[in-house]
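One protein chain is absent from this view; the other protein chains keep their places.
For chain A:
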């Protein structure tokens, strides 16, 4: 309106001016003068401009007015709003703090102060840090500084605050620094009480921890699988069970990968079926872990539908390896128990004493009684399997239990099986007293002792046999010896059998003595006793130890004793046991025989020397031949050397022959010396053919001298005989010489002497000397072996007698063999040397 008025006035004003300057006619609008046109144009222009200006001024004023009005209005509004804000500020369920840059509280809303248990006035003017925990204060300072550095930017954090009463509340603080009224920076802080949320969070975390712990303890992992989205969630324990790194992204394939190859197809099928049918499932399967160990898992899975309608499987998987193992162990121990029952032939059972039936019976009971496993058996059947003689006793057991009201029973009975076999049972039972105080059941075991019973019978029989055998051996020992003895570990006699007195050694005088105290040759033969004591110290058995002692009557006796050490079960030496025999008579006989042998040996020697005498010419010849060669060669050697040109090689050859002949001569002498030697008889293994050859060497000249042709038939590889070389040579020489002599008068036929050696199947070597001489008359045949029998003019007539005793001393025999042709055969047989026989 104002602007309209102003415009109108401006319009009128120029007219008035114009009238004033250019009129007389007040309202003459005619333009008389063309010169006035520009004035009019100017006027119009000025008018328009003026109108515009007025319009503009007016508009501006209006604007100013509007602004003023608005300002007024805004002020009121602001006041209202401030009031409202203040209300909000005061009563907002949010705590508000305004602090300055030093952290001093400039303002706090009542709610904020109240929440902390303060009046606002108690907080304003104080450091805001007072309401924070000591430990949090640096953080708060740092946060405030951050806000100040970043003016206008909001920062949020969660922190605890302390109430005046010391209790704590969790808050979520949002803060921002801004320019205050006086250009100073202030920090506005809004705090929201999140204690409850925090508590829930903690509880949640705790319950999650509990869950995780529970999962770990129960070895149960949980998982979820949204089939549509492929989203899979595994709990920590699930990762642990499958031994995957928790950072791995879980997939159903991981499960399949870990599954034991044998179970893989089943697992895959189970999962596929569940997905197809959208149904719950439960299965057990095994995992093959990277370390090749096997885990048994049990999984329970529920199919649920999500808010989006997808199928989601949620499940729990439990590691039941330990349970499986325990189960297997249990099953195994059950098997062991059954096996043990089977092996020990022991069945266990429980018997209802009132209903007279088995409450329980193990498989072994069925086997013992021959029942079908698991079949119920009537009391009649049971009775029919028990030996009639044992039935009353068996029936008495439950009665005793009832009467005695409990107790322990052991009894034996026999089972008669339908096939006639009998089993012996040893039973141990215990009465069970029921809640009513009465005996209700008998629990016990039946042990099949048939074999033990048989074994015991065998043992008893064996013991009887042992006793009999002991008596038998005692009989043998007592028969084979004169007394039995026993010594303790100190070698003192502890026992002497009763029949000792026969030998004149009463037990009463000997018991308690050391064994060498009994002997009377301990001082005379210390070496023998020393060796014997060494044997005893070494705990070795000894055999045929001979010593001399005196009888009660004072006459010396020779005792031969054998003994062996005996030990207890722990191998402790307890002493010796042995047998002794009075061998005085044997010793005497041996002594006589030794003397006889000595005489025979002397005689043999004399005869041998005589034979040598008979052989003198032969021997001389044997020696003279090489001697002649030696001398002649010696002179030949000189001859070769004495030539104008000495023939050294011939001389050397001569000397070599000298040496050979010298050796030959000494060989002859050695043989003769051996025959002439008066030495000990030396029994050694010999080949009879060797001896024949030695004899031939000695008698060759004798044969030649008497124009006797020698033939030999010596069997090759004869077993050795045990003999004295010289004596056997003597025998053969003698036989050969006799043969030569027997042929001395033969003129009408060749003089032939045959020496044959052979063996028979009886373990003998035969040697025969056959001549074709005058032979031996029937009468002489019986007498030729007699001493001093001779058909010769010279000689002692001891030859054949000595030969026979020599051969017999060698365990053989010498005899004349009859023959059809003229002449005689003397032959002797000698046994093989034992070592060859065995």
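Just so it is clear, contacts are C-beta pairs under 8 Å (C-beta built on N, C-alpha and C of every residue); 3 or more make two chains touch, one makes a residue touch a chain; residues count from 1.
Here, contacts and distances are computed from a predicted model.
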{"item": "Absent chain [UniProt protein name; select from \"Protein-disulfide reductase\", \"Cytochrome ubiquinol oxidase subunit I\", \"Two-component system response regulator\" or \"ABC transporter ATP-binding protein\"]", "value": "\"Two-component system response regulator\""}
{"item": "Touch with the omitted chain, as defined above, among A:198, A:283 or A:621", "value": "A:621"}
{"item": "Residue, one of A:664, A:725 or A:759, that touches the chain absent here", "value": "A:664"}
{"item": "Chain not shown: contacting residue from A:643, A:670, A:749 or A:834", "value": "A:643"}
{"item": "Option from A:629, A:696 or A:754 whose C-beta touches the chain left out", "value": "A:629"}
{"item": "Chain A residues that touch the omitted chain in the full complex", "value": "617, 620-622, 624-640, 643, 647, 650, 653-654, 657, 660-661, 664, 701, 704-705, 707, 709"}
